[in-house]
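A single protein chain has been removed from this complex, and every other one stays in its place.
And now, chain A:
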């Protein structure tokens, strides 16, 4: 038609447009499949999409199955352990969701979650005594700020590569992933670090009101992130940048600055996840975080975040994380042999993708 590839010929004359588009012919449906086309009278500027809630029934079904499989499932101890185990992954997903919404991709967090605590500990641990010789440059109290700073610096370097040098973000952050893992192994000589600073332990182990502090912190961060996306200027700008970067720039949004900030934030959140994980288990293994990035992307996409940018919510991402963790928990309780875990994990992710694809009714891009 007319300079307008997405409009398959509805009447402009009518006030409420396109209820018919969904039922249209094959060609038309193909054109409009990527968005719901209900004629809304007067919704909020960011309309609520039911696809954001598509995993809620899946979670309920999983809980029903869990209850049927084992009476232990519905005990508070078990449920708390599920959310506790979700907390570190969910922080990586939070950062990745923001990065994906603004149309980028960052693979490095799976290494950042290990290297950031290692660098912080390396700088503060005493140079002699203990199994691992640190540099003792800074007091132990600086461990958390150092760790967060490391994560942010990694994000800033990613931003430099992607936004200034304009290299391919996927490969650049893949290189970063490999390089940081190597740095981790090099610094620790492949051993686990067990002299975890007290501040890490506190965050990883404390309970507040009977629930681990890590869970409260994650919930708070998700709520803050969700509010920022909905009510803050830079938050709204993320959707604009991810949806059409050229248009965002033409509208006066400082696209590079915001993208760069989001990449730094992604690194910072991964480092924070590293603090929680290290504190919880009381050590940093050389493989900490290894292989997580697959789960991070799976959770985000299952949760309705588009890999092409501009679409998705943090609530959706959070349900994605919970779904994956519940599946693992139910399988464990169901007595599935551990040797089959990896196979089932992959299979479940594929099944979950298919379910959320059809429950959400939108293509996953």
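Here, a residue touches a chain if its C-beta (ideal position, glycine included) is under 8 Å from a C-beta of that chain, and two chains touch if they have at least 3 such contacts; residues count from 1.
Here is the rule we use: contacts and distances are computed from a predicted model.
K.L.:
Looking at UniProt, which of "Sugar ABC transporter ATP-binding protein", "non-specific serine/threonine protein kinase", "Cytochrome c oxidase subunit 4" or "TonB-linked outer membrane protein, SusC/RagA family" names the chain that isn't shown?
P.N.:
"Sugar ABC transporter ATP-binding protein"
K.L.:
Would you mind spotting which of A:104, A:184, A:280 or A:311 touches the chain that isn't drawn?
P.N.:
Missing-chain contact among the listed residues: A:311.
K.L.:
Which listed residue (A:64, A:135, A:251 or A:354) would be found touching the missing chain in the intact complex?
P.N.:
Within the whole complex, the residue contacting the unshown chain is A:251.
K.L.:
Kindly state which of the options A:83, A:162, A:240 or A:326 is in contact with the chain not pictured.
P.N.:
A:240
K.L.:
Contact with the hidden chain only, please: which chain A residues?
P.N.:
Touch with the absent chain occurs at residues 1-21, 23-28, 34-35, 37, 39-47, 230-237, 239-240, 243-244, 246-254, 310-311.
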